[in-house]
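Note that one protein chain is taken out, while the other chains of the complex remain in position.
In order of appearance the chains are A and B, and numbering begins at 1 in each one.
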Amino acid sequence: MAYTLAEIVARFGGRVLGDAQLEITQVATLELADSSQISFLTNSRYRAQLADTKAGALILGEADAQATALPRIISANPYAYFAKVSALLNPLPAIVPGVHPSAVIGAGALIDPTASVAAMAVVGAGAIVGAHSVIGEGSFIGDNVVVGRHVRLYPRVVIYHDCVIGDNLIAHSGVVIGADGFGIAMDEGRWIKIPQIGRVVIGNDVEIGANTTIDRGALDDTVIEEGVKLDNQIQIAHNVRVGAHTAIAGCVGIAGSTTIGKYCQIGGSAGILGHLKITDNVVIASFTLIGKSISEAGSYAAIFPFGKTEDWRKNAVHLRHLDEMAKRIKILEQKLLKQESLKGNS
Amino acid sequence: MAYTLAEIVARFGGRVLGDAQLEITQVATLELADSSQISFLTNSRYRAQLADTKAGALILGEADAQATALPRIISANPYAYFAKVSALLNPLPAIVPGVHPSAVIGAGALIDPTASVAAMAVVGAGAIVGAHSVIGEGSFIGDNVVVGRHVRLYPRVVIYHDCVIGDNLIAHSGVVIGADGFGIAMDEGRWIKIPQIGRVVIGNDVEIGANTTIDRGALDDTVIEEGVKLDNQIQIAHNVRVGAHTAIAGCVGIAGSTTIGKYCQIGGSAGILGHLKITDNVVIASFTLIGKSISEAGSYAAIFPFGKTEDWRKNAVHLRHLDEMAKRIKILEQKLLKQESLKGNS
Partner (left out) sequence: MAYTLAEIVARFGGRVLGDAQLEITQVATLELADSSQISFLTNSRYRAQLADTKAGALILGEADAQATALPRIISANPYAYFAKVSALLNPLPAIVPGVHPSAVIGAGALIDPTASVAAMAVVGAGAIVGAHSVIGEGSFIGDNVVVGRHVRLYPRVVIYHDCVIGDNLIAHSGVVIGADGFGIAMDEGRWIKIPQIGRVVIGNDVEIGANTTIDRGALDDTVIEEGVKLDNQIQIAHNVRVGAHTAIAGCVGIAGSTTIGKYCQIGGSAGILGHLKITDNVVIASFTLIGKSISEAGSYAAIFPFGKTEDWRKNAVHLRHLDEMAKRIKILEQKLLKQESLKGNS
């Protein structure tokens, strides 16, 4: 597959500087690109790296338009532009429609004739699989699940009964959607289970990384709005709502009944306690636990700064005495104040 | 399915105030319940919410018995009562006994005739599956595993060879029981593997959330005692023992050979280092790392408080200088003490 720079800008916009008839066949990093490949620069700070690249062409922002003599496409958003070019050059394998003979399809399930159900997959009774969707090898779709169009479930995805999946979902291997939330009540020395009768409802254009889990609601639904992007090994508890276009990095845990706004970004291994409300456009740093609702957009953090273990130990020990330390400072201040007032009086 | 309030209290105790012949068909939240549904209040602080509910009936504690005119059941423990009513109204689908033709059953495996082995499941040689148990789609039961009665393995659960599972286990999709613990020894510049020859032994009435992993013991067994409730994505290392009726929230990691007491509660993303002993009735906050044994029941925490990133940065930088700060306070105190003693002497 090869496209000229002219063909690419005809498709995605931007403008070409240099040889617009140059054909490129693949995207690559500045370091490893060869003359048949196109690379990109998203941050002018690294402009010096352009000098050494062997790429055939580049995607650059306006600020870097003249930073190279190589053929180049100038775009207001070179990173998104690169994403589009990469998608053009790396299409997903074509879907082979049909149900593999080893797959098991429940009574009354409706599989669109353009959809693909791979080997060892199981589709429950009454489930619906939309047009051009792929149910990967060994995936399990529970009874009455609704899967939209152009959905791609990689091998070994599980969707429990009654969940509703929008169009264009990408779910990677090991994803579990709709398992029971963690609902227990103590009753005379024993935990009893609270049936989890809500569903998971997922909007359009969502991606879910490998081994991420999204629990079904206890009574109402757990909701992932459109355009949400979830990395690997995230845990989303029952009755959480994740707002549209929010992006969450790996290993994050979100406790039950918390609502997260739109266009939030949550760093890796962060956590959010239950029953909170996080407004739109909140950025949460990696490793940060959010323990209260956030009503103001902005960036939040709580990271213990790392150091050499001996330094950390020497400093951290005082954390157990911070309150005492604060009181000692107060006493010192009062003593000095008294001295000063005595002097003032004298 | 519908029950009158009178039928419900006949079954679960408590007493009815108002129309005991009212029929209810489902449980729901105060916000979303309709007149055919029963809702509940577990905390008198939220009593004001009763005013707006459209629920047909309520489950309330004694303190709130007169807080509404709606038909209501009064119980000493309304949350547990609600759990029981929900279970009554939401029974699990009936088990269809038998082995699906696509399942593979090893030599000498004993599957109780009342049990169900679903499509694509594999049961190893010599394994035992007890009465009324369900081996979900694509689940794998290793050789010589013993699965008790009324066990429910959701799709894609894996249990390695020789593990022993009590009655009533619920294990959600992606659970892995009995994989090798992380045992390695350095030998002339290379790690060599320590065979993990213990088992995982799980008591009765345990629930395990999606994608949680419990490693087999290195020499002795890893033990999960009866009534333990584990949320999703928990990692339990080899030779850990979790005491009866302990509840652990999502994403917790427990390192090898640690013993946790009975009736503990461990918050999400917490961690416990290896070779520790945590006594009974310990509550550990989310995001807290326990680095020493705990011999006294109570509540423990270690959370860095979050703030706006600019505030956090300004404050956190001093953590690298706490020791110096403590020394400076000490010097100030000594200087003032000296001044005072000079004055005293003068």
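The definition used in the following text is that contacts are C-beta pairs under 8 Å (C-beta built on N, C-alpha and C of every residue); 3 or more make two chains touch, one makes a residue touch a chain.
The model shown is predicted, which means the values in this text are computed figures rather than measured ones.
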Request  = From the listed residues B:L70, B:M120, B:V201 or B:L230, report the one that touches the chain absent from this view.
outcome  = B:M120
Task = For the chain that's not shown, point to the residue among A:I214, A:A249 or A:I290 touching it.
result = A:A249
Remark   = Out of B:L32, B:A76, B:L110 or B:I184, only one touches the absent chain, namely B:I184
Request  = Identify the residue among A:V27, A:L169, A:I194 or A:I272 that touches the chain left out of the display.
outcome  = A:V27
Request  = Spell out the interface residues on chain B facing the chain that's missing from view.
outcome  = 102, 104, 120, 122, 138, 140, 156, 158, 160, 174, 176, 179-180, 182-187, 189-195, 197, 211, 213, 215, 219-220, 233, 235, 237, 251, 253, 255, 269, 271, 273, 283, 285, 288-291, 298-305, 307, 311, 314-319, 321, 325, 328-329, 332, 335-336, 339
Ask   = Considering the entire assembly, which residues of chain A contact the chain that has been omitted?
value = 26-29, 32, 77, 79-80, 82-84, 86-87, 90, 93, 100, 102, 118-120, 136-138, 154-156, 170, 172-174, 205, 207, 209-211, 227, 229, 231-233, 245, 247, 249-251, 268-269, 286-287, 303-310, 312-313, 316-317, 319-323, 325-326, 329, 332-333, 336, 339
